[in-house]
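Input: a single structure, listed below in structure tokens.
Missing here is one protein chain; the remaining ones are kept as they sit in the complex.
The chains carry the letters A, B and C, assigned in the order they are written, with residues numbered from 1 in each.
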Amino acid sequence: MEKSKRIYMDYSATTPAKQEVVDEMLPYFTEGFGNASSIYSYGKEAKQALDQARERVAALIGADPQEVYFTAGGSESDNWALEGAAFKNRKKGNHIITSKIEHHAILHTLEYLEKTHGFEVTYLDVDQDGKISLEDLENAIKDETILITIMFVNNEIGTIEPIKEIAEIAKKHKILFHTDAVQALGNVEINVKDLGIDMMSMSSHKIYGPKGVGALYIRKGVMIDNLIHGGAQERKKRAGTENIPGIVGFGKAAELARVNFKEHVEKLTRLRDKLIDGIEKAIPYTKINGHRTDRHPGNANFAFKYIEGEGMLLLLDHLGISGSSGSACTSGSLDPSHVLLAIGLEHEIAHGSLRLTIGDFTTEEDVDYVIENLPKIVQRLRDMSPLYESAKASGEVK
Amino acid sequence: MEKSKRIYMDYSATTPAKQEVVDEMLPYFTEGFGNASSIYSYGKEAKQALDQARERVAALIGADPQEVYFTAGGSESDNWALEGAAFKNRKKGNHIITSKIEHHAILHTLEYLEKTHGFEVTYLDVDQDGKISLEDLENAIKDETILITIMFVNNEIGTIEPIKEIAEIAKKHKILFHTDAVQALGNVEINVKDLGIDMMSMSSHKIYGPKGVGALYIRKGVMIDNLIHGGAQERKKRAGTENIPGIVGFGKAAELARVNFKEHVEKLTRLRDKLIDGIEKAIPYTKINGHRTDRHPGNANFAFKYIEGEGMLLLLDHLGISGSSGSACTSGSLDPSHVLLAIGLEHEIAHGSLRLTIGDFTTEEDVDYVIENLPKIVQRLRDMSPLYESAKASGEVK
Amino acid sequence: MQYSEKVMDHFMNPRNMGTIENASGVGEVGNPQCGDIMRIYLDVDDNQIIKDVKFKTFGCGSAIATSSMATEMIKGKTIKEALELTNKAVAEALDGLPPVKMHCSVLAEQAVKAALIDYAQKNNIVIPELEGYEFDDAHDHGDEEE
Partner (left out) sequence: MQYSEKVMDHFMNPRNMGTIENASGVGEVGNPQCGDIMRIYLDVDDNQIIKDVKFKTFGCGSAIATSSMATEMIKGKTIKEALELTNKAVAEALDGLPPVKMHCSVLAEQAVKAALIDYAQKNNIVIPELEGYEFDDAHDHGDEEE
């Protein structure tokens, strides 16, 4: 197998930690390993490292350091924000509003709140680009509504939601607003104060930091229940001995993301557009999913008619290219991605989706290589496909 | 300050990661960084690493690998076990039994279940050595009892609880039994099958693995609700992109703990006994807390009358020695440690407690150094203490 | 999820991929909603021997591999022999399939049977083994996978 070439195009799934990040983490494993909550010198070093990381993450999103609470990742942050807000405000009401295209860390948490704890959830539709309608949102609000949670940037199709406008509506109705910004962090401009966000989930491993670390921004004054109860860490809001190396790594990654922001976005946008344009020209019967411009700078999402995604991923992998698909086969469920269905794709087309997400280590040559090879792969699978054969027979395909 | 000498004696708070552990983690930060759930080669490497780590942790506790679920640490494992079991079995009953000396990750979670979710909790007393009474346990069981959670080894005083006997009682009454084995792991023999444990919490950073990783053992057949909802990771039981480097490190640490177990326990026990005996001889008006023999091999816990713990820690730190104390001042709360009060210590004596916990990097010389210097520190503080002065005046102290 | 080398080989180099003009029998199972369609073409001679067989498949890697293997297993065989093809045999011949992918082998078995039924109908033959044959929903993806 031609595995020597390795082209990683799944940065939205996870990113490698940057070398600078790992370098900064290393001393904290074996030397500066103390418990940040303890009094002796070992602990003080850990505490200082923790403080610096908190400042760096806060700086990336325009927050005060005391508003940043470290967690074990995006999923925990999402769970915490939703359950914490729900249980804290139960007496006020039991209604929550979200969208149909949220990450499972949101959707499954809400399902759990519905089934096990008696909350009621409204799932807003999105348009064909994946955007929610502000009018729908206004209409969904009831007296019992205690929380609105809408993601900042969708992880599959890259669409950016109108966060500022959503926050304004939430504020007008005095409802808490949470956003899952796991995909947005480092990729779109975020200033939590300007945007009026009450809570925001972040994850380190999507911005070249280590896995197993994340954060929840909680605006000063917003009170939610704890999710992980126990010790007094994170100002008594999130128990567990602090993962100092991980947090230091996240801090460094945040710092790099802040400093390199402009460059990063420009480069990704350029390569992404090249990729989308190249594939669109080279492969007929292709749909581009997600909003064309209000979009994650590194996200390209295609649906190729007549074929199924898993085979594509395997053939791409054979050429050293890593991508992902919203097909049912790759997720192990019966249905293709809920996001693709929510933007109106038919099942059979959704099965043929391919997400290629690029990042800081992607090169122009990588993109060229994909544009050169993907058309052959798609054609090969179409030649095997009874659907393609039927489409040719019916004249749908020439 | 004489900071060149550094004697870490707070291994029960956290341990440094061993170099072998860090070495094994490193490649997974920057290279084998793929998402374990994805299909392409990057992901496969991650998956294999994950499987190996799971086998290693399972081997340390005599479990099947499929019974081990990775989490972000001991606190999350505790929260998950308790909330998951509570909510899953709510229809059967709302009563939970625990002890008064559990870690806060247990106690505060139970408090939350009481206050916010209407559960009822019985807190068992312990004797002067810190052991629960099996008779009390039997008597506390009601028809509504759905869960018993008793820690394996206490983190402050090192006492080992009668886990096998507790498990038998739980089984007889068909009640789930969870144990917080964060301090026990790697330090006492654990075979979950022989012991009859249903759920068990573990944490990596207490056994020379990285921070921010832990595991929950869930016996096959035991069903509990999820705590972190979202993606299908950990066989759909714990969402969140897997922290591969962290998990790999935990796996390696577990492997080392298993292989070196006998040696580790023998060495620690010898040094601990030397330390306890040495201090007991050198410092009058001292109480040794915890069971003398059924005890964590590295744990020494003293209460020195007439003085307060924080000053001791500061003076020890000045000599490069790190320890911890159950005094109120170090925890930032009004009361001294709930564990010390539960074993019957009076407040003023509990304030003078000092926990020194030794580990794999502790040397004979370290112990000698402490035995040489601690008496001077205690005497210095006693000389400042009005309580000591009064005790001399009354003849209590000669 | 991991495929055996055999599965990968049959996916990368599928045997008998294509169509047969004026086939003696054509069978199609699955539906695009669920992400799998298999179509099998048979060329059966007068001695009821399967002289040639081809497939077209829309579906994941294992769907293509099981189609390829199934066609290879019945090529040159009699109809009677082809009737004995089970999904287990296909999966075993591929050195196993991941649990979530077992339905692909079921689909392959069904596609062969569907082609045989079509052949029987076209030729007015009764194949007793296929009387009342039911195509269950093969899509039991299971619930416990990663």
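Basically, a residue touches a chain if its C-beta (ideal position, glycine included) is under 8 Å from a C-beta of that chain, and two chains touch if they have at least 3 such contacts.
Every value quoted in this text rests on a predicted model; they were computed, and no experiment measured them.
Touch with the chain that is not drawn comes from one residue among B:A63, B:I307, B:I321 or B:A342, which is B:I307. Note that of A:K174, A:R235, A:K262 or A:K398, the residue touching the chain absent from this view is A:R235. Although one chain is not drawn, its touching partners on chain B can still be listed: residues 306-311, 314-315, 318, 327-330, 332-334, 336, 347-348, 351, 383-389.
Convention: only the chains that are shown with their structure count from here on.
Per-chain CA centroids place chain A at a distance of 34 Å from chain B. Among the residues of chain C, those touching two or more other chains are numbered 1, 145-146. Shared contact sites, meaning residues of chain A that touch two or more other chains, fall at 310, 314, 330, 332.
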